[in-house]
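Only one protein chain is missing; all other protein chains are in place.
The block that comes next holds subunit A.
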């Protein structure tokens, strides 16, 4: 009875399947990895299209394992997130000490003879309405600088986690045929992305349609590659990189991981540091 609905088991060769689904493999040139990895295999990711709702897999791209298969250090990611939320936070909580509270200069009652406890001021911290000892003072900036390579490793760890958890997708570009928000919502739904998606492009001037389509949807956000950060990647469920953004991010991170003049970056943070 059910035999007709259950598909037959077949042996599927992954390579054969991947090749058959390629739209036009010859048109898309493979990626050349800078600093070719010696000890690790490159990671692979599908290059997908973005101009139709249904997904078309265009090619397989190789990803550098030092960026996309780095050690997923959750503690480093935590350090980054903590730093991102703290460095621009200024606490305005403020309390007054016993000398800043108005009044309290006069001895409230004589030292002796009344049978009451001795007191010198009605603004002593023992009194209601008195000053506060070691209370918070305003403004209290929480700015600090995370070490440069902690920031770099935070990015590689987060990208690696996103890739490992199938939350990283690479698309050709951000061109869509319409500026209707429903198009992007349908696309995201059918491809099982999201609900929240971060689209990262190479530059900060995005195509008009995607800008208009995602403007009203608060859980779809656009970001240039230079703004990529750990907090935003984790805040969104899915990270979608354009191919150009992927190239830029990978080359920037590899440059910082491999350069030999890292001393200026690792020195103590100064304003206008080179």
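A few points about this structure:
Just so we're on the same page, a contact is a pair of C-beta atoms (placed from the backbone, for glycine too) under 8 Å apart; a residue touches a chain by one contact, two chains touch by 3 or more; residues count from 1.
Just so we're on the same page, contacts and distances are computed from a predicted model.
In the listed set "NTF2 domain-containing protein", "Ataxin-7-like protein 3", "Large ribosomal subunit protein uL15m" or "Iron-sulfur cluster assembly protein", the entry agreeing with the UniProt name of the missing subunit chain is "Large ribosomal subunit protein uL15m".
Taking the complete complex into account, residues 37-40, 65-66, 69-72, 74-75, 77-79, 81-82, 160-161, 164-167, 231, 234-235, 237, 260-261, 263 of subunit A touch the chain not shown.
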